[in-house]
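Every protein chain except one is present and positioned as in the full complex.
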Amino acid sequence: MRRLIRKRSEKAGLPPGTLVYVGEKKVEKVKISIIDYDENQITEKAAATIEECFPFKDKPNVTWINIDGLHEVDIIEKLGSHFGLHPLLLEDILNTEQRPKLEESENYIFFVLKMIFSVDKDEEMQAEQVSIILGPNFVISFQERQGDVFDAVRDRIRKSKGRIRRVGADYLAYALLDAIVDSYFSVLENVGEKIEDTEQQLTVNPSTQTLQLIRKLKNEMIFLRKSVWPLRELISGFQRLETSLVQQLTGVYIRDVYDHTIQVIDTIESYRDMISGMLDIYLSSISNRMNEVMKVLTIFASIFIPLTFFAGIYGMNFENMPELSWQWGYFGLLGFMAIIIIVLVIYFKRKKWL
Amino acid sequence: MRRLIRKRSEKAGLPPGTLVYVGEKKVEKVKISIIDYDENQITEKAAATIEECFPFKDKPNVTWINIDGLHEVDIIEKLGSHFGLHPLLLEDILNTEQRPKLEESENYIFFVLKMIFSVDKDEEMQAEQVSIILGPNFVISFQERQGDVFDAVRDRIRKSKGRIRRVGADYLAYALLDAIVDSYFSVLENVGEKIEDTEQQLTVNPSTQTLQLIRKLKNEMIFLRKSVWPLRELISGFQRLETSLVQQLTGVYIRDVYDHTIQVIDTIESYRDMISGMLDIYLSSISNRMNEVMKVLTIFASIFIPLTFFAGIYGMNFENMPELSWQWGYFGLLGFMAIIIIVLVIYFKRKKWL
Amino acid sequence: MRRLIRKRSEKAGLPPGTLVYVGEKKVEKVKISIIDYDENQITEKAAATIEECFPFKDKPNVTWINIDGLHEVDIIEKLGSHFGLHPLLLEDILNTEQRPKLEESENYIFFVLKMIFSVDKDEEMQAEQVSIILGPNFVISFQERQGDVFDAVRDRIRKSKGRIRRVGADYLAYALLDAIVDSYFSVLENVGEKIEDTEQQLTVNPSTQTLQLIRKLKNEMIFLRKSVWPLRELISGFQRLETSLVQQLTGVYIRDVYDHTIQVIDTIESYRDMISGMLDIYLSSISNRMNEVMKVLTIFASIFIPLTFFAGIYGMNFENMPELSWQWGYFGLLGFMAIIIIVLVIYFKRKKWL
Amino acid sequence: MRRLIRKRSEKAGLPPGTLVYVGEKKVEKVKISIIDYDENQITEKAAATIEECFPFKDKPNVTWINIDGLHEVDIIEKLGSHFGLHPLLLEDILNTEQRPKLEESENYIFFVLKMIFSVDKDEEMQAEQVSIILGPNFVISFQERQGDVFDAVRDRIRKSKGRIRRVGADYLAYALLDAIVDSYFSVLENVGEKIEDTEQQLTVNPSTQTLQLIRKLKNEMIFLRKSVWPLRELISGFQRLETSLVQQLTGVYIRDVYDHTIQVIDTIESYRDMISGMLDIYLSSISNRMNEVMKVLTIFASIFIPLTFFAGIYGMNFENMPELSWQWGYFGLLGFMAIIIIVLVIYFKRKKWL
Partner (left out) sequence: MRRLIRKRSEKAGLPPGTLVYVGEKKVEKVKISIIDYDENQITEKAAATIEECFPFKDKPNVTWINIDGLHEVDIIEKLGSHFGLHPLLLEDILNTEQRPKLEESENYIFFVLKMIFSVDKDEEMQAEQVSIILGPNFVISFQERQGDVFDAVRDRIRKSKGRIRRVGADYLAYALLDAIVDSYFSVLENVGEKIEDTEQQLTVNPSTQTLQLIRKLKNEMIFLRKSVWPLRELISGFQRLETSLVQQLTGVYIRDVYDHTIQVIDTIESYRDMISGMLDIYLSSISNRMNEVMKVLTIFASIFIPLTFFAGIYGMNFENMPELSWQWGYFGLLGFMAIIIIVLVIYFKRKKWL
């Protein structure tokens, strides 16, 4: 099981704003990539040092700085001091156990949220923290490892698909949020398939393994819910922000991503209901099968135990047992036994056990 | 099982506003029908191309354009650009996995909602997305396939039943919403009958099949709830709109359809309660029946196993077994066995097992 | 089982305001009774036709028109057009599946609510719809059949008990609401007694019949809840109305009936809790009894199966079985068997199975 | 089981404000006691008739009139008319099934609440209704029987402990509320002990009696919850009152009693959780024990039934059974049986049944 709280206690006692990366190191080297664009031109570069990003701060173009890998704390620190970010905010970026939230300041808006993915269909879900800072003409995004969720956005910028090159940094931030929320749908489809498989197993042949599947699904939904639920608040907060950083036209797009978030949450709740129903069904079908087993036992035992008793009677060695010397005693007993069998079979048929 | 999320992920990465139809193609050819009416006259026509609808936009009469089938994306696109609809809205029309919602803009009000129906009583429920656009003097409705829910409205327009011909486009939009909400009642009656049937099975002869029925009902209610619940918000939003598109007199009708929606939701919740109770009853009656089976086994075994033991005793071949040569040994033993049987029968009667 | 939604779908497709009575015909003939009173005088009459009620509309006295039986739609229609009632309101009166609600208009206040009663203690609960219209100086009430709930109010008017003759129509409307809410208490007492009986059965001798009782109680509470819950909203809405139809002094009485409604709802919730607890207790005691049965079986089988085996051994016909010819072989074996019995009895005592 | 609604229906149909005592008569004679005090002096007397209380109404001192026993309706009536109390309020005092509530009027504040106590630890909880009227310089309290909860307050007045003699009637009303809320804590401690006892039984030796204990605890918590929950609203309403009857300094004390009420409610909820958990544990341990029983049976039966079969084989009387005449046939068979036993024992050990 994935622990819900991890290494959080390592930080206990440190003054707030102390920068400690609490996650595991997921990439070898921190990768910094810069995309600078306006409607007419685009510049893309991979920065070797964080200092290369600094000149872009004051250029009028929209600049997107993406940082993959969080374990080199001083990079974050330098970036923070150049772009004027609050130490608590930097701490939140590095504390990958952060609850999704939105933080507004005078010069920027800060988002922390979770990217959920499962490497493989049968693997457990994993969560990665993504932080996004939206400034007047720049967006800085932080990921724990190199992901492909943002590739589609990158592509749209390069090929100037849709409105993205014609509008400001706020639209870019929206596009990143949207890409993350969109990625939840594929996770949910995955879960949906698993639920379908498990339901089929449940109908056809429920086993201990089915129980384990249900248990895993249940825990996954708890995990997913914990990661996605706060997003609702985050995006509705984004919608209500009164700031010059967000242009009015972007409003309708934010409402769109809000709708998607609600839909994700609705689906999670429906899945939770379904999975919890599956456990009841499981218990019922186990009981059902026990009933079957018991009926077989009872039928066998109830027919043959009395018969064995009668055979036992005439296996006794009493000297004075008149039936033993009757000409048709043996065959008479066999007939009597046949009658008992018939009576019991009728009795069990009536009880619908046969 | 119907998946709750379907093909949604296909769209991941596309810029917002990209028009992709995510549903299945449910009709061969897109069918466009136009009804144009005022109090005195009515024109009905089936349009071959979408361009035929365009002139109606600026006519003072009320025009209802109905489009069955969503797979020809360019029809939607042309319509959108002529009537000035936002690309995100067009995307919502085509994305048939949309959550029911109301979107207000300066020139029109946009509704997405679900039509629920079951082709056959024993079939699974199906949902179809319906989008309605209410403009100053027109209503445009989109359905995935040709349905009969709107036929009654069409009929009322043709025969000028009720107020419909005397009032504006807002009343027409209300009438369509009302027709959809009304159709939920027949779905719920259907569910009610199924619940009744299942309850009867539960009382008379619960089987594995009963369990499957309960499971299906449960999932159907989850599905129904997910589709209907957001409607409450939608219609209460419609009620609160302050727009010149809705005349004041229509308000009382909207309140009426709101009441119906609440009643649908109440009934769904009550059904959920009932179905969840049925599962408990099922489990209890399975346990009860197991008890019955066990009692039969126990009575048989407890009576005949001891008797067989006594028969076994006198079937032994010891040379020195004085009882064997007693004159009345055999009959004495039979009498002793009869006493054992009587004692045990009394014992089980006392325990109320017989 | 009582269906929660009944015949509602018959109305699908009809224009709103179409008058159709959806309930069953519960009385032979519609009965119209009029009581007209002020502090000094009282006139009571049974009207043969609805037209006889019309003159009372504009008289300064308080007039109470009570209509039992809803199947003659034109009576309702005439009344509606004379008293200026909205067609949707008339539709609600006839649609006996209506959710309890309050509707305010300029000239009157309209209440729909449910009267719950059980003809007989062991019978299922039944609900009847009651509609009340409060005008400036009249109250019109509609019932599906002749009831006795309003008799006490009639009596108070006739005998001028309490304030009723000295105050206006709003107090009369309050008195009718109060009579209905009061009638819930007797239904709840009835339920309370049933719960008590079932709990006793549960303690003494739970059977399949007990399970059926619990199931019925559970469904009754779902039904009751669905009928009473909306009342809270209705009466709190009545309290908050700012209308000249309700005099300020009546406020304290409305608050009183509100308190009673809350108490009814509280009690329903408590009963639901209790009933749901009873099902758990039932399941537990079934399991408990199964345990008892299993123990008896296990004790019998575990004692006598080994003994029978030993008897079987010495019933074998091997030529060379030295024990058979021992002088005390038989008695030795009997002694050995006695020891086995003693050991097993001690073992089972230790396990607390005996 | 204590019925949650009692004799309430007796009052159905009576005009509101009719005074009927619905509880049982719990004391022989109504007892009226008066305490009149200011900072310097105190007068205590037991009044023989209610008229003795009347002069205290207009005295500037604080007067506390306590009435034990509610069955003499005319006492309440006279008191009400002298002190100017609304008839509905008097009705609430006598209707001991009243839901806890606060009612504000121009001249006084009226509280109804429940005193909970259990005569004996193993007895069922009982509730008694207490009504308190706070006027400008008097407090009137009504109890169903003579209680000792208010004795501590009486004592503080007599000995002038704390602020009570220096402040007004509002503080006295607070003190009485506080005494009642404090008494809940001892009831809860009692429940806590019972839970502890039951949990121990559950761990050591769960029996049918344990199940009954859990059931009783569950019902008690439902009862307690129903009585205490409305108190929250009552006291928070008291806090928010804007009235000259409550001095500002008393505010901090009311907040204190509010905190206690919340704590009582929190504890009730926690206990409910615990008790509901206990039922699950009970079911699990019953299942567990059944498992134990079944294992014993299975082990015995699986070992001895095959062995008995083999003994049965060689007990047959076929003429041609070569094994019977083998020199070591008997001992060989015994050895073979020993091997079977060993194999089965190993098998069961592996399955961890032994």
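The first chain written gets the first letter, and so on, giving A, B, C and D; residue counts start at 1 in each chain.
Just so it is clear, a residue touches a chain if its C-beta (ideal position, glycine included) is under 8 Å from a C-beta of that chain, and two chains touch if they have at least 3 such contacts.
Being a predicted model, the structure only gives us computed values, none of them experimental.
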item	value
In the full complex, displayed partners of the excluded chain	A, D
Of D:N61, D:Q146, D:S236 or D:Q263, the one touching the omitted chain in the full complex	D:Q263
Candidates D:I42, D:L88, D:L241 or D:M290 - the one touching the absent chain	D:M290
Residue of D:S186, D:N205, D:Q247 or D:S325 touching the missing chain in the full complex	D:S186
Chain not shown, touching residues in chain D	151-153, 155-156, 161-164, 175, 178-179, 182-183, 185-186, 188-189, 192-193, 195-196, 199, 203, 252-253, 255-256, 259, 262-263, 266-267, 270-271, 273-274, 277, 280-281, 283-285, 287-288, 290-291, 294-295, 297-298, 301-302, 305-306, 308-309, 312-313, 315-321, 351-353
Contact footprint on chain A, counting only the chain that is left out	1, 3-6, 8-9, 11-18, 86, 88, 97-99, 101, 103, 205, 208, 211-212, 215, 218-219, 222-223, 225-226, 230, 279, 282-283, 286-287, 289-290, 292-294, 296-297, 300-301, 304-305, 307-308, 311-312, 314-317, 321, 323-330, 333
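Convention: only the chains that are shown with their structure count from here on.
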Contact-connected components, chain B excluded, all else fixed in place: A | C, D
item	value
Chain D against chain C, contact positions shared by both copies (same if over half, else different)	different
Rotation angle (°) superposing Cα atoms of chain A on chain B, nearest 5	70
Where chain A and chain D are represented by their mean Cα positions, the distance between them in whole Å	42
Chain D residues counted as touching two or more neighbouring chains	315
Pairwise touch network: line, ring, star, complete, or other	line
In contact (per the touch rule at the top): chain pairs	A-B, B-C, C-D
